[in-house]
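Quick one: this structure, given as structure tokens, is what I'll be asking you about.
Missing here: one protein chain of the complex. Every other protein chain is in place.
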Amino acid sequence: MGAPAPTEQPLSAYQLSEQSLERMYSYMLLARRLNERMMLLNRQGTAPFVIAGAGQEAAQVGAAMALQVGVDYLAPYYRDLAMNLVFGMTAREAMLNLFAKRDDPNSHGRQMPSHWGLRERHVVTQSSVVATQLLHATGIALAAKMRQDPVVVMACCGEGSTSRGDFHEALNFAAIHHLPVIFFVENNGYAISERVEKEVPTEHVADRARGYGIEGATVDGMDAVVVYQTVRQAVDQARRGRGPFLIEAKCYRLWAHSSDDDDSRYRPREELAEWAARDPIKLFRERVQNDGIFPAEDLDRIEAQIDEEVRDAAQWAMAQPDPEPADALGFVYKES
Amino acid sequence: MGAPAPTEQPLSAYQLSEQSLERMYSYMLLARRLNERMMLLNRQGTAPFVIAGAGQEAAQVGAAMALQVGVDYLAPYYRDLAMNLVFGMTAREAMLNLFAKRDDPNSHGRQMPSHWGLRERHVVTQSSVVATQLLHATGIALAAKMRQDPVVVMACCGEGSTSRGDFHEALNFAAIHHLPVIFFVENNGYAISERVEKEVPTEHVADRARGYGIEGATVDGMDAVVVYQTVRQAVDQARRGRGPFLIEAKCYRLWAHSSDDDDSRYRPREELAEWAARDPIKLFRERVQNDGIFPAEDLDRIEAQIDEEVRDAAQWAMAQPDPEPADALGFVYKES
Amino acid sequence: MAVATVIEAIRSTLDEALEADERAFILGEDVEAGGVFRVTEGLKAKHPAQVLDTPLAESSIIGVAIGAAHYGLRPIAEIQFADFIHAGFDQLCSEASRWCYRTKGDSWLPMVVRAPWGGGVHGGQHHSQSIEAFYAHLPGIKVVAPAFPADYRSLLKAAIADPNPVLFLEHKRTYRLIKQEMIGAPAETVLGRARVTRQGRDLTILAYGLMLIESLAAAETLAAEGIDCSVVDLLTLQPLDVETILESVRTTGKALIVHEDTLTGGLGGEIAALIAEHAFEFLDAPVRRLAAPDIPAMPYHHAMEAFFMPDRDKIAKAARDLAAY
Partner (left out) sequence: MAVATVIEAIRSTLDEALEADERAFILGEDVEAGGVFRVTEGLKAKHPAQVLDTPLAESSIIGVAIGAAHYGLRPIAEIQFADFIHAGFDQLCSEASRWCYRTKGDSWLPMVVRAPWGGGVHGGQHHSQSIEAFYAHLPGIKVVAPAFPADYRSLLKAAIADPNPVLFLEHKRTYRLIKQEMIGAPAETVLGRARVTRQGRDLTILAYGLMLIESLAAAETLAAEGIDCSVVDLLTLQPLDVETILESVRTTGKALIVHEDTLTGGLGGEIAALIAEHAFEFLDAPVRRLAAPDIPAMPYHHAMEAFFMPDRDKIAKAARDLAAY
């Protein structure tokens, strides 16, 4: 699979404020720097497991920024660190999560890293089992609709995960009941070692929408602004009661599947190089610079701030308390 | 849902021999008469449970006759009595099955009636759990393809059953691997009490094919000849390696869901009357007569024969031995 | 409703729950038309916004209920036959049972999954199953299996009020079999408690669902023969009321566990193990289990079905043997 050609439109053509563009860039960069630091910590033996979203930041930030934080719900999957940042997770919390610290708000060390979830922020707790969350998202959308709350739910998964029965049952249910769910598929080309052709029989993952009579769109997932525009429209429609939408963001997994994986076994280096040239963060920086929206100094300042934030977060989090052994007990049931 | 308008083409326009048309009629009529007798026996208290295919005979016989009996495989669902007749089941065997007799070749009294299966006839054993068989059919098709055997598999289910995850996983797998499976959906308008709109978000069930990039077709399931032609083409394609096909036969459940169901709770009588006027067997008889293919006497003779066959089958089967209580044991495992 | 069947007890409890709390709603296959057992009959007309037909897809019924419960509603999902819940096993095991645990109490799921289970209705392999052992092995889920109308009523009420996922098992053979005067009937109102339904000296029979009814009948027969049985209705299968179980066995010194599920790996193993470990010194005889033979679920033909199912006669025989030990 080859990288799509980038859009040529200047950024000013979009209805995004300068502030929004800055946030966009910051979130993407923060996610990347966090992931880089995490992988470093893994290589140093401090963090036993890392699963990252490198290459998918534009898709994630573009999509998440199209939602109304505080109102809308997010049912993410493990790569969606950047989405969680948009929904309010701090760098320090991300690092607490990495180290499985007692105070990680996602799961307090009970789940693997990158298994997100925080009720108050409307981020739905997630397991390792792929695609199950699409049904939870559908249930939340059903509930919101029954309560006439103006909530939109975004449910995310990889393209490989669209093979599962739960994907079908979720889209079918949401389509029949016209529920406000955006199914957001981050097509990064691989499900571990399996290329998309082994998971999806159509040209685009978004073609699956046709089987449910709902709208579908394939967007360049390396372009945060384009993703934002498309998702924003889908969100607005859904909020107006027009039902679900399936969006495929074509992006690329720039790293191996996880810190445990060796992708040289199955992935051609040339393909990787081709996509790396389209690194969404590099591209974004070039564009905002070229379009004259931000001077290089501003961007450098953001980078420096983020580097410091990430450094601090890692250091701070590492010093936080671990769970006690017996913290394994408790909260099996909610006390009424 | 309204009944579709019948085709106007004369029967002679199709490539079906007189003999084939006679077989078509006979199978349909035999299935109907068997079902009628079964329901009578149920009302008399002799047969505890009946689930029938009345209204779906044209779809079933048209489809099954497009397969090569002895070569191709059938993964039927509970309503597919008529298909099983095409695949070699006798009236007596059908009645053994109804009474759960020891010698019922399908399951020897272990399963409910209408849970078909006979390895030697290439009819795959089936449970009550809907849609699971679509995956078994896919596995058989995969195996046949790996062995380079010229086998086509037909997998059947109702339209409601297409809501299940296994439906998706089967079509996805078969499409990715270009397997010779015909997914044959008998859309009889209802899943017990739920109308098709509650199960399928698209106009036609066959629209689901689009999500898999495979061919789909919706046919008038009340017209055995039209069904035959469509399925035949799909079978020929599949045998030539062109992959799976999704066919929806629009028909109607003329009776309640089963002998335990009271459809007056949920089904308008007018709708039923409209469809009953298009009873596929009545229609077929009129057509072969009007088109001058068979004189009325021939058809009467067939009917008389079938009535006798059914009467005999019921009487004979009833007198066959029941399973002994301890026949419940054994064959949990295959001895090697 | 002075005297009620199990079905009536469940229906009226659902009706009241929908009435009392607009967050409560019923979802499942055919529930709008009343369901195949007519449990929800009339509820759609009375509470049009709170009864929802779903597509024929069990994983979605449970997964959607999870989402709705997380949002704050009180979904009451119906699985048409317990036999069909297995496609939703992953959603119950990997998701529902761990929702609270994996967030350390940050999130929780006030949801009920109702499922008609059990045999003796000529339902064959896939309309007769006992599924409790699979689900009682999921910490985080509660499993309830009453026998008498008043317990169905009070425990369903408790299940709906519970902030955790509850699998509420309705023995379909008891639906219309058992009638009970509802006013003043003994009823457990708290999940997690067993009840000593009959107090005896010689041995303890432990059962639930239809087998509880059969055990009580057997105990009557045995009483006439001079064998005096305690009969414990387990009521909640997860978490088990270990104390009540042990206390009864410590008193009688002999235990017979009865279930309709197949023997090996059934819930009886767990109960026997608890007794063998924690009441060891009180035991006067081996801990006995009476269960269905190890064949895959229930055969359809009535002769084989009867062979498969434990019943009052088989229970009486097993209890007689045990008493004579």
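Annotations for the structure displayed:
Labels for the chains are A, B and C, by order of writing; each one numbers its residues from 1.
Everything that follows uses one rule, which is that contacts are C-beta pairs under 8 Å (C-beta built on N, C-alpha and C of every residue); 3 or more make two chains touch, one makes a residue touch a chain.
Quick caveat, the model's predicted, so the values are computed rather than measured.
Judged over the whole assembly, touch between the missing chain and the shown ones holds for A, B, C. Which of C:Asp90, C:Asp106 or C:Asp151 touches the hidden chain is settled by the complete complex: it is C:Asp90.
The hidden chain makes contact, of the residues A:Asn42, A:Asn84, A:Ser161 or A:Thr218, with A:Ser161. The omitted chain makes contact with just one of the residues C:Pro55, C:Gly119, C:Gly266 or C:Pro310: C:Gly266. The missing chain, though absent from the display, is touched by one residue of A:Met112, A:Ala217 or A:Ile302; that residue is A:Met112. By the touch rule set out above, chain B reaches the unshown chain at residues 73, 105-108, 110-111, 115, 117-120, 124-125, 127, 129, 132, 134-144, 146-147, 165-166, 169-170, 172-173, 176, 330-336. Annotation for chain A: contacts to the undisplayed chain at residues 48-49, 100, 107, 109-113, 115, 127-130, 160-161, 163-166, 191-194, 198-199, 260-261, 265-266, 322-329, 332.
For chain C, the residues touching the chain absent from view are 59, 83, 86-87, 89-90, 93-94, 97-98, 101-102, 125-126, 133-134, 136-140, 238-240, 262, 264-273, 275-278, 280-281, 283, 285-289, 294-297.
Note that in this section only the chains that are shown with their structure count from here on.
Among the other chains, B has the CA centre that is most remote from the centre of chain A. Averaged C-alpha coordinates put the centre of chain A at 42 Å from the centre of chain C. Among the residues of chain C, those touching two or more other chains are numbered 54-55, 57, 59-60, 87. Shared interface positions of chain A, i.e. residues touching 2 or more other chains, are given as 165-166, 169, 172, 176.
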